[in-house]
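Every protein chain but one is kept in place in this view of the complex.
Every chain is named by a letter (A and B) in the order it is written, and numbering of its residues begins at 1.
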Amino acid sequence: MARRPILGLFDSANSAADAGDALRQAGIPDTDVDFLTDAPYPEGAFGEREEKHRLYIFPFIGGLLGLTTGILLTSMTQVAYPLVTGGKPILSLPPMAVVTYEGTMLGAILFTVLGIIFESRLPKLKAGLYDKRITEGYIGVLVNTEETQHGQVETALGQSGAVEVKRESGQ
Amino acid sequence: MQEGRTLSTREINRDLLRSILESPRWFWPVVTVLGIILLVAAIAIGIMVNRGLGVTGLNRPVAWGFFITNFVFWIGISHAGVMLSAILRLAKAEWRRPATRAAEVLTLFSLMTAMIMPIVHTGRPWRILYWVFPYDFARGIWPNIRTPLVWDPSAILTYLTSSTLFVIIALIPDFAVLRDHTTGVAHRVYTLLAMGWEGNARQWKLQITAGVLLSALILPVFVSVHSIVSWDFGMAVAVKTWHSTVFAPYFVVGAVHSGVSAVAFVLILLRWCYGWQDYIRHEHIDALGRLLIVVATGWFYFLIMELLFGMYGREADELAVRGLQFTQWPYNAWFIVFVVTTYFIPVILWLSRAWRRNLWIMSIACISVNIGMWLERFLIIVPGLVNKQVFSFTWADYAPSPFEIIIVGATFALVTMLMLLFSRVFPLVPLYDVKEGDILKTEVKVGRRTVPATFRED
Partner (left out) sequence: MASSGEQQHGGGHHAGMWVFPVAERVTAEVTGRTFAFPSGYKLALGVAGILTVLGVIGFIIKLTSSGFGSPGPWGYYAGIFSFIFMATGAAPLVAVAFRFTKSHWRRPLSRVSELFALVGVVNVILFIPLMLALPPILNPAAQGTELEVRRTLWFEVPIGAPHWWDFLGLVGLAVCSLAILWLSAMPDMAQARSSATGFRRALYGLLAGSWYGSKRQWIHQKAGLAMLGAFYFMLLVFVQFVFITEYAMSMVPGWKDSVLPPMYTVMSFQTALSLILVIMFVMRRWGGYAEYIGVSPFWSASKILLGLTLLWTYHLFAFFITYWYGRLEFEQNIIRYLFTEPYLVLFLGNFLFSFVTPFLLLIWNPLRKSDWGPTLAGCFALLGAFLFNIRTFTAAFNTGDHYEFALSRVPAAVLPDFGDILIILGGLGLAALVYLLAAKLIPNMSIWEVKEGAKYQKMDTLMKADYLVLAKPE
């Protein structure tokens, strides 16, 4: 059986959260339900599942790569063009510090940004079931489930006060 | 802390997207005037490139003048963005919400403008490539990473890249709003930019985590940028008064001082231009004023350190430069103006709550700070160079030529124009941040009084 999305639109956050409860009672697992909002609600406010991510690893990897690049770049260029300035040693650490530091931070930040995009599962190339009113303050409850359960889902959404229940067009 | 009325999502969208969806009558005339100023400056730069740096007031021994002063000034302004959005985000200050985006964008444009200055200053801008990217494999010439002049681009480019990404990441949810509110070509562009954002719990969680994590990562970069700019001067032994260990923190605090003042002024302008009275409220400007008292006083402390330890050494050549700064016309007059406008005028104005909430007075105070901070950089750079050194036999005082004045003046027009154009296509007040503030807003009853409160996640 194919899994199809179904979207309930709510004009109040509380009824959307109630819909979450109703769906749970109807036996729809948490992993199939998403709450679409136009602003971040505190975690757990809809009683939704906890989202795990590994964002914190990204800056470490990026920082390490940046550090390595920085050290290689600064040490190798100093050795490659051995020009004594101000009686300082050709290869010395203090002048390398700044460029290496910037390299590390740049690496960490670039990887963090990549991590954010990757962990947010963006870019989402194929547009899913969505409604423009969500950015007008409506709350969307997106349920991705077996078609056989759609009846149940629709009832749960409707009883919780959905303004509209949408299915994918052309189905 | 939270005054203002609660607004519906629809109202927030309508108000904050106003700058994009409808353009005010004054918009294009203002942009045209700014464009004309920029055109004049471009012509001045053209003549300068054609004739050489002789058209400027620069000469031996004063090789750094208005351009470099202006470079340091704009780098300073660029420190406001991260200062506000990162520190206040980490500190969970509720009043940061409407101010963050404008501050970050001001960072971007002032950094870009700052980068133009040394390029113009070289006189033969195309040659800058050999300095910044001299990876010339054929001739075996490598950049001298031991010089602060190479550290500078590395730090500034890192800061520019990271602040740009910071702004873009925070814009994604707002792109989605724009996507849903536009049609035609604009709709297609915003759809592309929004990358399919739909606002589910995972995306929001990462958006919030990213804000905190990127803030924490950019903060050390932000501190390094102005430190490295200060080391352009501090690493040199030859020019007296430059070789001071306190330069790095002194420059950073000064940059925050001028940058935050600039942001306060920009917010006042935005409030006035786009009618955002419900978003940029007196309480926000008030909070910025209180923050600025602390920053200004910290800056003053570092100023005292710099001056006192300049004389502490009792070295004759250093004292000579101090003499130039304090006693000789016109530097002594500029010095007095500098200290009074940077510290005494604004801080006295900020001490009164009523004055902090008066937008005219706040504007005066913020502009005063920036006049002073521009002079500060000038007074650090020029007197040290003007002073005759042991083996310099031709030396002269410095006065800027009209070319320098035009080009420096035009940088202000450039930043203003870039900000205006940005506000035409992207929201300058983050929509979702404002909406989140409204969601988290609550109240606590203590006896008969209702105290504003917020829901917190930790």
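Just so we're on the same page, contacts are C-beta pairs under 8 Å (C-beta built on N, C-alpha and C of every residue); 3 or more make two chains touch, one makes a residue touch a chain.
All values derive from a computational prediction rather than experimental measurement.
Undergrad: Which of B:V55, B:I119, B:V246 or B:I405 touches the chain that is not shown?
TA: B:V246
Undergrad: Pick out which of B:L38, B:I208, B:M305 or B:V340 touches the chain that's been left out of the picture.
TA: Considering all chains, including the one not shown, the answer is B:M305.
Undergrad: Residues on subunit B that touch the omitted chain in the whole complex?
TA: Residues of subunit B in contact with the hidden chain: 1, 90, 220, 223, 227, 231, 234-235, 237, 243-249, 301-302, 305-306, 308-314, 442-444, 446, 449, 451-458.
Undergrad: To test your reading of the contact rule: which positions on subunit A touch the chain that is missing from view?
TA: 13-14, 17, 20-21, 41-47, 56, 86-88, 94, 97
Everything that follows uses one rule, which is that only the chains that are shown with their structure count from here on.
Undergrad: Can you compute the centre-to-centre distance for subunit A and subunit B, using the mean CA position of each chain? Integer Å is fine.
TA: Once rounded, the distance between the two centres reads 30 Å.
Undergrad: Under the definition above, what is the set of subunit A residues touching subunit B in their complex?
TA: It comes out as residues 13, 34-43, 46, 48-49, 51, 53, 55-56, 59, 73-74, 77-78, 80-81, 83, 85, 88, 95-96, 98-99, 101-103, 105-106, 108-110, 112-113, 116-117, 119-128, 130, 132, 134-137, 140, 142.
Undergrad: Under the touch definition given earlier, write down the residues of subunit B that touch subunit A in their complex.
TA: Per the touch definition, subunit B meets subunit A at residues 8-10, 13, 140-148, 150-151, 154-155, 158, 161-162, 165, 169, 172-173, 176-177, 180-181, 195-210, 213-214, 217-218, 220-221, 224, 228, 231, 431-432, 435-436, 438-440, 455, 457.
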